[in-house]
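One protein chain is absent from this view; the other protein chains keep their places.
Right, subunit A next:
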Amino acid sequence: MLQRKFAIDPGKMDEEKRGITLNIPQEVKITFSASPQKQQEKSPADGSQTDTSLSSSASLHTATGTTNQPTFNQHPTINEMTTVPPPPPSSPLSFPPATFQKLAPKTFLERHLQSTPATRPSGRSSDAFRKPSLHTNSLSHAHGSAVIRTGDTAVVCGVRGEVLSLTAGSGGRIVVLRSGEDGRRKDEEGEGDEVRERGLVVTNLEMGTGCSRDYHPGPPTDFAQAVTARLHRLLLANKLIPLRPLRILDPNTEEVKAYWVLYIDVVVISLDGNVLDAAWASILAALHSTKLPQAYWDQDTEGVICYPEVSRYKPLEVRGLAFTASFAVIDLGAEKGGKVILSDPDEFEEGVCEERIMVCALEGEKVGWIEKGGGIGQVAEVIECVHRATERFRVWEQLFAEVLGSRG
(Lines give C-alpha, C1' and ligand atoms only; values in the text may rest on other atoms or scores of the structure.)
Protein backbone atom coordinates (compact mmCIF):
# COMPACT_ATOMS: atom_id res chain seq x y z
CA MET A 1 0.00 0.00 0.00
CA LEU A 2 1.29 3.36 -0.96
CA GLN A 3 1.07 5.97 1.65
CA ARG A 4 1.91 9.57 1.69
CA LYS A 5 4.52 10.40 4.22
CA PHE A 6 4.62 13.65 6.00
CA ALA A 7 7.56 14.65 7.99
CA ILE A 8 7.97 17.23 10.67
CA ASP A 9 11.12 18.46 12.22
CA PRO A 10 11.26 18.38 16.00
CA GLY A 11 11.62 22.14 16.23
CA LYS A 12 8.30 22.57 14.56
CA MET A 13 6.86 19.82 16.66
CA ASP A 14 7.62 21.85 19.75
CA GLU A 15 5.50 24.63 18.46
CA GLU A 16 2.72 22.34 17.51
CA LYS A 17 2.54 20.01 20.41
CA ARG A 18 -0.12 20.74 22.96
CA GLY A 19 1.02 19.60 26.32
CA ILE A 20 2.33 16.32 25.02
CA THR A 21 5.93 15.52 25.75
CA LEU A 22 7.75 13.51 23.20
CA ASN A 23 11.02 11.87 24.07
CA ILE A 24 12.46 11.33 20.67
CA PRO A 25 16.18 11.11 19.96
CA GLN A 26 17.09 14.14 17.98
CA GLU A 27 18.27 12.73 14.74
CA VAL A 28 15.57 10.15 14.34
CA LYS A 29 13.58 10.80 11.25
CA ILE A 30 9.98 11.09 12.23
CA THR A 31 7.63 10.31 9.48
CA PHE A 32 3.95 10.64 9.97
CA SER A 33 1.86 8.76 7.55
CA ALA A 34 -1.55 10.20 7.09
CA SER A 35 -3.73 8.80 4.46
CA PRO A 36 -7.32 9.89 4.18
CA GLN A 37 -9.39 6.78 4.27
CA LYS A 38 -11.32 7.66 1.16
CA GLN A 39 -8.14 7.90 -0.86
CA GLN A 40 -6.29 4.79 -0.02
CA GLU A 41 -7.00 2.90 -3.16
CA LYS A 42 -5.74 5.81 -5.18
CA SER A 43 -2.09 5.73 -5.88
CA PRO A 44 -0.81 9.15 -5.05
CA ALA A 45 1.25 10.72 -7.75
CA ASP A 46 4.97 10.88 -7.34
CA GLY A 47 4.75 14.48 -6.13
CA SER A 48 2.77 13.67 -3.04
CA GLN A 49 5.66 11.88 -1.46
CA THR A 50 6.82 14.91 0.42
CA ASP A 51 9.59 13.51 2.50
CA THR A 52 11.21 16.43 4.18
CA SER A 53 13.76 14.81 6.36
CA LEU A 54 15.33 16.65 9.19
CA SER A 55 18.34 18.82 8.92
CA SER A 56 19.56 18.21 12.43
CA SER A 57 22.97 16.66 12.31
CA ALA A 58 23.43 15.36 15.79
CA SER A 59 24.28 11.70 15.69
CA LEU A 60 22.71 10.20 18.72
CA HIS A 61 21.89 6.59 18.41
CA THR A 62 18.73 5.17 19.71
CA ALA A 63 18.67 2.77 22.55
CA THR A 64 17.52 -0.01 20.31
CA GLY A 65 20.93 0.04 18.77
CA THR A 66 21.65 -1.45 15.39
CA THR A 67 19.79 0.93 13.18
CA ASN A 68 19.26 4.57 13.99
CA GLN A 69 15.76 4.44 12.62
CA PRO A 70 13.57 2.55 15.03
CA THR A 71 10.51 1.00 13.58
CA PHE A 72 7.14 1.33 15.13
CA ASN A 73 5.35 0.82 11.96
CA GLN A 74 1.66 0.37 12.03
CA HIS A 75 -0.83 0.25 9.29
CA PRO A 76 -2.37 3.62 8.79
CA THR A 77 -5.88 2.35 8.49
CA ILE A 78 -7.86 2.32 11.67
CA ASN A 79 -9.60 -0.79 10.51
CA GLU A 80 -6.43 -2.77 10.42
CA MET A 81 -5.01 -1.46 13.63
CA THR A 82 -5.88 -4.57 15.55
CA THR A 83 -3.67 -6.70 13.35
CA VAL A 84 -0.22 -5.31 13.90
CA PRO A 85 2.10 -6.68 11.25
CA PRO A 86 5.72 -7.46 12.00
CA PRO A 87 7.53 -4.20 11.39
CA PRO A 88 9.75 -4.07 8.35
CA PRO A 89 13.32 -3.55 9.53
CA SER A 90 14.42 -0.23 8.10
CA SER A 91 11.33 1.91 7.80
CA PRO A 92 11.26 5.21 9.69
CA LEU A 93 9.34 5.82 12.89
CA SER A 94 5.78 6.34 11.87
CA PHE A 95 2.53 6.86 13.65
CA PRO A 96 -0.99 5.98 12.70
CA PRO A 97 -3.00 8.98 11.47
CA ALA A 98 -4.99 9.17 14.70
CA THR A 99 -1.81 9.82 16.67
CA PHE A 100 -0.55 12.35 14.16
CA GLN A 101 -3.91 14.10 14.39
CA LYS A 102 -3.59 14.40 18.15
CA LEU A 103 0.04 15.48 18.14
CA ALA A 104 -0.11 18.09 15.42
CA PRO A 105 -3.72 18.86 14.58
CA LYS A 106 -3.01 21.88 12.44
CA THR A 107 -0.33 20.23 10.37
CA PHE A 108 -2.55 17.19 9.99
CA LEU A 109 -5.32 19.30 8.50
CA GLU A 110 -2.92 21.31 6.34
CA ARG A 111 -1.35 18.24 4.81
CA HIS A 112 -4.75 16.85 3.99
CA LEU A 113 -5.76 20.04 2.24
CA GLN A 114 -2.51 20.23 0.28
CA SER A 115 -2.99 16.83 -1.29
CA THR A 116 -4.58 16.59 -4.71
CA PRO A 117 -7.49 16.63 -4.78
CA ALA A 118 -7.76 18.55 -1.53
CA THR A 119 -9.57 16.36 0.94
CA ARG A 120 -10.47 16.93 4.54
CA PRO A 121 -9.73 14.26 7.14
CA SER A 122 -13.37 13.24 7.04
CA GLY A 123 -13.10 12.47 3.33
CA ARG A 124 -15.21 15.43 2.27
CA SER A 125 -14.02 18.05 -0.15
CA SER A 126 -13.68 21.56 1.22
CA ASP A 127 -17.03 22.76 -0.06
CA ALA A 128 -19.05 19.67 0.86
CA PHE A 129 -21.66 19.83 3.59
CA ARG A 130 -22.78 16.76 5.48
CA LYS A 131 -26.02 15.21 4.38
CA PRO A 132 -28.87 16.11 6.73
CA SER A 133 -31.75 13.92 7.82
CA LEU A 134 -34.96 15.05 9.50
CA HIS A 135 -37.84 13.52 11.46
CA THR A 136 -40.69 15.50 12.89
CA ASN A 137 -43.30 14.99 15.60
CA SER A 138 -41.75 12.03 17.33
CA LEU A 139 -42.27 13.39 20.85
CA SER A 140 -45.61 12.90 22.55
CA HIS A 141 -45.66 15.80 25.00
CA ALA A 142 -44.33 18.58 22.79
CA HIS A 143 -46.58 20.55 20.47
CA GLY A 144 -44.00 20.29 17.75
CA SER A 145 -40.70 18.50 17.55
CA ALA A 146 -37.92 17.64 15.16
CA VAL A 147 -34.81 15.49 15.11
CA ILE A 148 -31.97 16.60 12.85
CA ARG A 149 -28.85 14.61 12.13
CA THR A 150 -25.97 15.89 10.01
CA GLY A 151 -23.10 13.45 10.07
CA ASP A 152 -22.34 12.72 13.70
CA THR A 153 -24.11 15.79 15.01
CA ALA A 154 -27.63 15.04 16.19
CA VAL A 155 -30.08 17.40 17.89
CA VAL A 156 -33.65 17.12 19.12
CA CYS A 157 -35.86 20.18 19.31
CA GLY A 158 -39.16 20.36 21.13
CA VAL A 159 -41.59 23.28 21.00
CA ARG A 160 -44.08 23.61 23.77
CA GLY A 161 -46.70 26.27 24.32
CA GLU A 162 -47.68 27.70 27.66
CA VAL A 163 -50.05 30.53 28.44
CA LEU A 164 -49.18 34.06 29.52
CA SER A 165 -52.32 35.78 30.73
CA LEU A 166 -52.67 39.53 30.89
CA THR A 167 -55.21 39.73 33.69
CA ALA A 168 -55.01 42.68 35.97
CA GLY A 169 -52.96 42.10 39.05
CA SER A 170 -50.96 39.23 37.71
CA GLY A 171 -48.18 41.21 36.18
CA GLY A 172 -47.69 44.83 36.90
CA ARG A 173 -45.21 45.32 34.11
CA ILE A 174 -46.06 48.10 31.69
CA VAL A 175 -45.17 47.29 28.16
CA VAL A 176 -45.39 50.06 25.63
CA LEU A 177 -46.08 48.70 22.19
CA ARG A 178 -45.96 50.56 18.99
CA SER A 179 -48.50 48.36 17.27
CA GLY A 180 -52.21 48.75 17.69
CA GLU A 181 -54.52 45.86 18.17
CA ASP A 182 -56.29 46.51 14.90
CA GLY A 183 -55.09 47.23 11.44
CA ARG A 184 -53.10 44.70 9.59
CA ARG A 185 -50.40 47.08 8.43
CA LYS A 186 -49.50 48.11 11.91
CA ASP A 187 -49.42 44.48 12.93
CA GLU A 188 -46.90 43.63 10.32
CA GLU A 189 -44.62 46.39 11.48
CA GLY A 190 -44.79 45.82 15.17
CA GLU A 191 -44.95 42.05 15.36
CA GLY A 192 -41.31 41.41 15.94
CA ASP A 193 -41.33 43.95 18.71
CA GLU A 194 -44.29 42.50 20.50
CA VAL A 195 -42.86 39.00 20.37
CA ARG A 196 -39.61 40.41 21.68
CA GLU A 197 -41.04 42.74 24.31
CA ARG A 198 -43.31 40.18 25.82
CA GLY A 199 -40.73 37.43 25.61
CA LEU A 200 -43.09 35.14 23.78
CA VAL A 201 -40.32 33.01 22.33
CA VAL A 202 -37.94 31.28 24.71
CA THR A 203 -35.03 29.55 23.03
CA ASN A 204 -32.61 27.34 24.89
CA LEU A 205 -29.88 24.94 23.90
CA GLU A 206 -28.80 22.12 26.20
CA MET A 207 -25.41 20.56 25.63
CA GLY A 208 -24.88 18.93 29.02
CA THR A 209 -26.33 15.64 27.89
CA GLY A 210 -23.22 13.61 27.37
CA CYS A 211 -23.20 14.64 23.71
CA SER A 212 -19.47 15.10 23.67
CA ARG A 213 -16.42 14.57 25.83
CA ASP A 214 -16.10 18.23 26.75
CA TYR A 215 -19.55 19.10 27.98
CA HIS A 216 -20.78 18.06 31.38
CA PRO A 217 -24.16 18.33 33.02
CA GLY A 218 -24.72 21.45 34.99
CA PRO A 219 -24.88 25.09 34.05
CA PRO A 220 -24.36 25.73 30.35
CA THR A 221 -20.88 26.60 29.18
CA ASP A 222 -20.04 29.95 27.63
CA PHE A 223 -20.14 28.33 24.24
CA ALA A 224 -23.63 26.91 24.80
CA GLN A 225 -24.83 30.29 26.02
CA ALA A 226 -23.34 32.02 23.00
CA VAL A 227 -24.99 29.63 20.57
CA THR A 228 -28.29 30.00 22.42
CA ALA A 229 -28.08 33.77 22.14
CA ARG A 230 -27.31 33.59 18.43
CA LEU A 231 -30.20 31.21 17.78
CA HIS A 232 -32.54 33.46 19.72
CA ARG A 233 -31.35 36.55 17.86
CA LEU A 234 -31.69 34.87 14.49
CA LEU A 235 -35.19 33.71 15.28
CA LEU A 236 -36.33 37.20 16.22
CA ALA A 237 -34.40 38.97 13.47
CA ASN A 238 -35.87 36.85 10.71
CA LYS A 239 -39.39 37.45 12.03
CA LEU A 240 -40.41 33.90 11.27
CA ILE A 241 -43.00 33.60 14.00
CA PRO A 242 -46.21 35.48 13.29
CA LEU A 243 -47.89 37.20 16.18
CA ARG A 244 -51.50 36.53 15.32
CA PRO A 245 -51.59 32.79 16.17
CA LEU A 246 -49.93 33.58 19.49
CA ARG A 247 -52.78 35.80 20.64
CA ILE A 248 -55.57 34.36 22.73
CA LEU A 249 -58.72 36.44 22.47
CA ASP A 250 -61.82 36.98 24.49
CA PRO A 251 -64.48 35.46 22.21
CA ASN A 252 -66.96 38.26 22.93
CA THR A 253 -64.89 41.40 22.71
CA GLU A 254 -62.07 40.21 20.45
CA GLU A 255 -59.69 41.68 22.99
CA VAL A 256 -56.27 40.15 23.54
CA LYS A 257 -56.41 38.54 26.95
CA ALA A 258 -53.45 36.21 26.83
CA TYR A 259 -50.56 35.05 24.70
CA TRP A 260 -49.02 31.77 23.83
CA VAL A 261 -45.40 31.53 24.93
CA LEU A 262 -43.36 29.15 22.83
CA TYR A 263 -40.68 27.32 24.75
CA ILE A 264 -38.17 26.07 22.21
CA ASP A 265 -35.72 23.63 23.73
CA VAL A 266 -32.92 22.10 21.73
CA VAL A 267 -31.17 19.08 23.23
CA VAL A 268 -27.90 18.04 21.62
CA ILE A 269 -27.68 14.26 21.54
CA SER A 270 -24.41 13.92 19.72
CA LEU A 271 -21.92 16.64 18.89
CA ASP A 272 -19.43 16.59 16.06
CA GLY A 273 -19.09 20.24 15.18
CA ASN A 274 -21.34 22.87 13.70
CA VAL A 275 -24.07 22.67 16.30
CA LEU A 276 -25.50 26.00 15.14
CA ASP A 277 -26.68 24.83 11.72
CA ALA A 278 -28.20 21.65 13.08
CA ALA A 279 -29.87 23.40 16.01
CA TRP A 280 -31.26 26.14 13.80
CA ALA A 281 -32.69 23.66 11.30
CA SER A 282 -34.24 21.64 14.11
CA ILE A 283 -35.87 24.76 15.55
CA LEU A 284 -37.28 25.68 12.17
CA ALA A 285 -38.56 22.17 11.48
CA ALA A 286 -40.10 21.92 14.94
CA LEU A 287 -41.84 25.28 14.50
CA HIS A 288 -43.14 24.19 11.11
CA SER A 289 -44.57 21.03 12.67
CA THR A 290 -46.01 22.82 15.72
CA LYS A 291 -49.74 22.62 16.27
CA LEU A 292 -51.25 24.52 19.18
CA PRO A 293 -54.62 23.63 20.69
CA GLN A 294 -57.45 26.02 20.05
CA ALA A 295 -57.74 28.24 23.10
CA TYR A 296 -60.12 30.92 24.27
CA TRP A 297 -60.45 33.27 27.23
CA ASP A 298 -63.04 32.05 29.69
CA GLN A 299 -64.65 34.92 31.57
CA ASP A 300 -66.06 32.78 34.35
CA THR A 301 -62.79 31.26 35.44
CA GLU A 302 -60.69 34.21 34.24
CA GLY A 303 -58.37 31.81 32.57
CA VAL A 304 -57.49 30.28 29.26
CA ILE A 305 -59.21 27.06 28.32
CA CYS A 306 -58.14 24.78 25.47
CA TYR A 307 -60.16 22.35 23.46
CA PRO A 308 -58.74 18.88 23.85
CA GLU A 309 -59.71 17.61 20.39
CA VAL A 310 -56.68 17.04 18.24
CA SER A 311 -58.71 18.01 15.17
CA ARG A 312 -58.99 21.55 16.54
CA TYR A 313 -55.24 22.01 16.91
CA LYS A 314 -54.01 24.70 14.59
CA PRO A 315 -50.62 24.82 12.95
CA LEU A 316 -48.40 27.76 13.69
CA GLU A 317 -48.12 29.72 10.47
CA VAL A 318 -44.39 30.07 10.31
CA ARG A 319 -43.38 32.52 7.64
CA GLY A 320 -41.00 31.09 5.14
CA LEU A 321 -37.67 29.45 5.55
CA ALA A 322 -34.20 30.57 6.49
CA PHE A 323 -31.15 28.39 6.88
CA THR A 324 -27.76 29.05 8.32
CA ALA A 325 -24.53 27.73 6.88
CA SER A 326 -21.33 27.81 8.88
CA PHE A 327 -17.80 27.81 7.57
CA ALA A 328 -14.33 27.58 9.01
CA VAL A 329 -11.35 29.14 7.25
CA ILE A 330 -7.77 27.92 7.43
CA ASP A 331 -4.81 29.82 6.03
CA LEU A 332 -2.28 27.50 4.43
CA GLY A 333 0.10 30.34 3.57
CA ALA A 334 0.55 32.18 0.30
CA GLU A 335 2.78 29.65 -1.44
CA LYS A 336 0.77 26.60 -0.42
CA GLY A 337 -2.65 27.56 -1.70
CA GLY A 338 -3.80 30.46 0.42
CA LYS A 339 -6.99 30.33 2.36
CA VAL A 340 -9.29 27.35 2.25
CA ILE A 341 -12.93 27.67 3.26
CA LEU A 342 -14.32 24.54 4.86
CA SER A 343 -18.09 24.14 4.73
CA ASP A 344 -19.86 22.61 7.71
CA PRO A 345 -16.76 22.06 9.86
CA ASP A 346 -16.66 19.10 12.20
CA GLU A 347 -15.39 19.15 15.77
CA PHE A 348 -11.76 18.63 14.81
CA GLU A 349 -11.77 21.35 12.17
CA GLU A 350 -13.54 23.77 14.50
CA GLY A 351 -10.78 23.19 17.02
CA VAL A 352 -8.05 23.99 14.51
CA CYS A 353 -9.49 26.88 12.52
CA GLU A 354 -9.89 30.25 14.11
CA GLU A 355 -11.66 32.12 11.37
CA ARG A 356 -15.41 31.54 11.19
CA ILE A 357 -18.08 32.69 8.81
CA MET A 358 -21.80 32.17 9.21
CA VAL A 359 -24.33 33.07 6.55
CA CYS A 360 -28.07 32.90 6.99
CA ALA A 361 -29.70 32.43 3.60
CA LEU A 362 -33.32 33.30 2.97
CA GLU A 363 -35.79 32.41 0.30
CA GLY A 364 -35.22 33.86 -3.14
CA GLU A 365 -31.42 33.75 -2.78
CA LYS A 366 -31.54 36.55 -0.24
CA VAL A 367 -29.17 36.86 2.66
CA GLY A 368 -30.48 37.62 6.11
CA TRP A 369 -27.44 37.60 8.33
CA ILE A 370 -23.67 37.33 7.96
CA GLU A 371 -21.18 36.88 10.75
CA LYS A 372 -17.46 36.71 10.25
CA GLY A 373 -14.65 36.82 12.70
CA GLY A 374 -11.33 35.45 13.77
CA GLY A 375 -9.25 36.43 10.75
CA ILE A 376 -8.48 39.06 8.17
CA GLY A 377 -9.98 38.26 4.82
CA GLN A 378 -11.21 39.57 1.54
CA VAL A 379 -14.80 40.26 0.65
CA ALA A 380 -14.50 37.55 -1.99
CA GLU A 381 -14.30 35.01 0.81
CA VAL A 382 -17.64 36.12 2.15
CA ILE A 383 -19.17 36.14 -1.32
CA GLU A 384 -17.98 32.57 -1.83
CA CYS A 385 -19.64 31.61 1.46
CA VAL A 386 -22.86 33.29 0.40
CA HIS A 387 -22.88 31.20 -2.78
CA ARG A 388 -22.32 28.01 -0.83
CA ALA A 389 -25.00 28.98 1.68
CA THR A 390 -27.48 29.49 -1.16
CA GLU A 391 -26.66 26.02 -2.45
CA ARG A 392 -27.11 24.63 1.03
CA PHE A 393 -30.45 26.40 1.34
CA ARG A 394 -31.77 24.37 -1.58
CA VAL A 395 -30.72 21.11 0.05
CA TRP A 396 -32.52 22.01 3.27
CA GLU A 397 -35.54 23.32 1.37
CA GLN A 398 -35.88 20.04 -0.48
CA LEU A 399 -35.53 18.01 2.71
CA PHE A 400 -38.16 20.11 4.46
CA ALA A 401 -40.50 19.76 1.51
CA GLU A 402 -40.09 15.98 1.58
CA VAL A 403 -40.59 15.56 5.31
CA LEU A 404 -43.09 18.26 6.10
CA GLY A 405 -44.96 17.66 2.86
CA SER A 406 -47.53 20.05 1.59
CA ARG A 407 -47.57 21.91 4.87
CA GLY A 408 -44.05 23.17 4.44
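We adopt the following convention: a residue touches a chain if its C-beta (ideal position, glycine included) is under 8 Å from a C-beta of that chain, and two chains touch if they have at least 3 such contacts; residues count from 1.
Basically, contacts and distances are computed from a predicted model.
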| item | value |
| --- | --- |
| Listed names "Exosome complex component MTR3", "Centromere protein M", "C2H2-type domain-containing protein" or "Exoribonuclease phosphorolytic domain-containing protein", matching UniProt entry of the absent chain | "Exoribonuclease phosphorolytic domain-containing protein" |
| Residue of A:Val256, A:Ile269 or A:Val395 in touch with the missing chain, whole complex considered | A:Ile269 |
| Full-complex contact with the absent chain, from A:Leu134, A:Cys211, A:Ala389 or A:Val403 | A:Cys211 |
| Interface residues of subunit A (partner: the chain not displayed) | 79-80, 82-83, 137-142, 145, 152, 154, 156, 158-165, 170-171, 173, 198-200, 202-204, 206, 208-213, 217, 219-220, 225, 228-229, 232, 261, 263, 265, 267, 269-272, 293, 295, 303-308, 310, 347 |
